[in-house]
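Have a look at this one before I ask anything.
Excluded from the complex is one protein chain; the other protein chains are retained at their positions.
Naming follows writing order (A, B and C), and every chain is counted from residue 1.
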Amino acid sequence: MQKRGLKSLPREKDKDLKENLYKNVDVYRLVDNLERCMQCGKCVGFCPVASLSPSYNSRQIIGDVLNGQQERWLKSEEIWRCFWCAGCYTLCPVDIHFPLLIMQIRYRAIENKYGLKYVAPFKRFAIAAWQDGLTFVPASTKGRDRIRKIRTNIGLPPWPEVSQKAREEYKAIFDLTGARAFVEAIDENDVKHLDLAYKEGRVTFANRKSG
Amino acid sequence: MEDNIYTPLNLNDIDDSIQEEIRTKCGIDVDLCLECGKCSGGCPNGHIFDYTPRKIVRLVKLGDKETLMTMDALWICLSCQLCLDRCPSGIDIPAILDYMREKACRGGVEASRPRVKLFHELLLSSIRERGRVSELDVVLKYNWKTGEYMKNARLGVKMLLKGKLNLSRSRVKETEEVRRLFEATIAKDLP
Amino acid sequence: MQTERVVNPEEKIPHIPKAVFLFRSCTGSLEYPGTESAVRETLKIFGINSVMNADQTCCSGYLLTCSVHKPEVSLAATARNLAIVEKTGLDTYTFCNGCYGYLSELSHILLYHSKYLAMANELIGRWGYRYEGRTTIYHIQEMWYRLKERIAAGVMRPLKGLRVAAHYGCHYLSRQYGIFDDGGYPTFHEELIESLGGTPVFYKERQLCCGYSVGRGFTHKEVLVQPHLHKKFKSAAEAGVQLMTTVCPGCNVALDREQPNLNKRYGETFNIPVIDLAQVIALALGVPISKLGFDANTVALDHILKILDYDKGI
Partner (left out) sequence: MKQAGKKAMIIGGGPAGMEAALRIGQAGFESVLIEKEAALGGTILKLCSSFPRWESPLELVEEKIKQLKHCSYVKVMTETTVIESRTRHDGYSILLKLNNGDTTELDINAVVLATGFEMMDVSIYGEYGYGIYPDVMNSLEFETLLKAWGDGMGKTPQGVAFFKCVGSRDRSKGYPYCSKICCMYTAKQAGLVKDMFPNAKVYVFYMDYRASGKGYEEFVREVIEKKHVRYVRGRPAKVLPDGGRLLVRAEDTLIGIPIEVTVDVVVLASAAVPRQETAPLAAMFGTKTGEYGFLEQKRFSLARASNRVFFAGGCGFPVEAPFAQQQGASAAVEVIELFSQ
């Protein structure tokens, strides 16, 4: 057992430290102010996910995206853990909307066929949504009947009215924007193993029983 | 579904014992550390350390004895003293690593790089028996113990032809004193 | 409530509208229909007609943030839905934090990136829709707070000091600008609960996220969501919370459906029913219990109704 499972990281060369490097992640220009980040750590202090799995560190993800070390995160397990609660955005002294950034990192990961197992469960919802114009429609008829029963006893129409016109238009939007191809390209059984990007360098207090 | 979910470290629960030990035993006060990162920048192996030298000093401050003893950096540090030489506060990080290495060995903690530990032991036992390192002895024992018998054999032959390999199993006259020296230091004070 | 970043109710809702456009929420209408009916019944009590429209589809924000499709879809779908609302000339009132968060974020993006607005309008133009950003997006909890005095006056079944904890949900508070309270320490739900006769509880993890919001409930249930909820419910139970209110059916799903799993996994005895703030208000204002759809909840409310000695029949 010579190697302890730690593959050696390339010396973090600053080979690609060009300006506004984060632009190739922030393709939709939703986090234009990323370069204001002062690395102050307020977001990680609040983050409910970081307090459970320390290798998830939003500050370091921003730091790496700014310094051009994005590849490390594409193959990582951590970018799929964000709860999207945007508490980091609420607290950030420079108003960086981090969830919008991690959403776009996830797109880059999906393009490179990483993390598909974390998108697969929603493929069903997306496909169902084209038909129903609604999300979260239970797949089983038992589930749908239960909803119809509850809705009728409280005096609501058995099923939320979504007009046929609405469904067609909603479905058409998916086709026209190429989103349908994107959804169908998600291959559920491509369960590539994802590695924790930052587990080394983490103080693992995991097995320490604290109060 | 066992539950070793991480809970954030509470700073009040930091046990200063390891920091105290290093202050008293090695005479190093880690509070002097400016957290500037000069040591980690220069460290030749820094990029494959799981904890860079600065983070090791930080671990001492956080009192994380368990990680200090099981981390990989303990065994792949070349103790080249560059971090000590560069440190604006003169903190002797190699000495901290030496101390933690002894503590790990004494505590029976399984080394993350067993071969490195084996090599250390072979060198020391050769000095202990013969008062100095007899290279051939150590190399052969190392190959024997690691099971790679013919490792570097061709290199060995070339060195022999060039007279670079000292075949004699040389020994110091007063090996008895060297052995007593080992007994005196190893036995006692380390917890 | 303080500071100028926060809008005061009279400013955001200058006068009480006669009718509002009630934006249908997928979870709200399917998982917990009681929320939708409670909202409509309560608005009816105050003479506000809630207009719903069958052409309005899902806001598609949830699927967007689960990264299952790209922003173009959601921008176009939002533009389309809001164009429908603009045709009615009413204000958009959502009763789900998710819808509110996604609608205001996506409309913000549409109105600040003319490129995206043009793309969306061009796409939905083929069906005659056009989004100009005339409608303002509200959340129904803002209407409840705006009607605080009238609600307090109209209470027929006071909550008799029931220990109620408010769960604010992240997507509303994280809008930061133009909301009713500072994201750091909101109190306006507690004021509402107090006006209904309940005792609000400020437990330690009051503002922890429900953890379900963006699909982590499906992908990381055992790894992250359950330990996270365990932390939240342990703190709530210690503070003696008897009932929890949410303003988002998504949070309702997370907090309500997960309690039995937590009890099984951690050997706890959590029994805190979770219902929408609108349902609590409707309950206090005397709306018949049969209209509130409590049987959709996993954690039953019978012991709460017994404490408030409401006979289940009415």
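Basically, a contact is a pair of C-beta atoms (placed from the backbone, for glycine too) under 8 Å apart; a residue touches a chain by one contact, two chains touch by 3 or more.
The shown structure was predicted, so the numbers you read here are calculated from the model rather than taken from an experiment.
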Contact list for the unshown chain, restricted to visible chains: A, B, C
Of C:Asp91, C:Asp182 or C:Asp295, the one touching the omitted chain in the full complex: C:Asp182
Listed residues B:Lys25, B:Arg58 or B:Arg179, member touching the removed chain: B:Arg58
Touch criterion as defined above, residue of B:Pro8, B:Pro44 or B:Gly107 at the omitted chain: B:Pro8
Sole residue of A:Asp95, A:Glu111, A:Glu168 or A:Asp190 that reaches the chain not shown, by the stated touch rule: A:Asp95
Interface with the undisplayed chain - residues on chain A: 36, 38-47, 50-51, 54, 57, 59-60, 91-95, 198, 201-203, 205
Hidden partner interface residues of chain C, rising order: 2-3, 5, 176, 181-186, 202, 204-205
Interface with the unshown chain - residue positions in chain B: 8-12, 29, 31-32, 35, 54-55, 58-59, 61-62
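The definition used in the following text is that only the chains that are shown with their structure count from here on.
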Nearest-to-centre chain - CA centroid comparison: A
Chain pair, A-B or A-C, that carries the greater number of C-beta contacts: A-C
Where chain B and chain C are represented by their mean Cα positions, the distance between them in whole Å: 58
Whole-Å gap separating chain A and chain B, where each centre is the average of the chain's CA atoms: 42
Separation of chain A from chain C, taking each centre as the mean of its C-alpha atoms, in whole Å: 22
Residues of chain C touching at least two other chains: 227
In chain A, residues with contacts to at least two other chains: 52-53
Residues of chain B that touch chain A when the two form their complex: 4-10, 13, 47-48, 50-52, 55, 59, 62, 64, 66-67, 72, 112-115
List of chain A residues in touch with chain C within their complex: 28-30, 48-49, 52-53, 80-87, 89-91, 95, 99, 103, 106-107, 110, 117-119, 121-123, 125-126, 129, 133-138, 147, 150-151, 153-156, 160-163, 165-167, 169-170, 173-174, 176-179, 182-183, 186
Residue ranges of chain C in contact with chain A within the complex: 24, 26-27, 29-31, 33-34, 36-37, 52, 54-58, 60, 62-73, 76-77, 80, 101, 109, 113, 123-124, 127, 170-171, 173-174, 176, 183-184, 208-209, 211, 213-216, 218-220, 223-224, 227-228, 290-293, 295-296
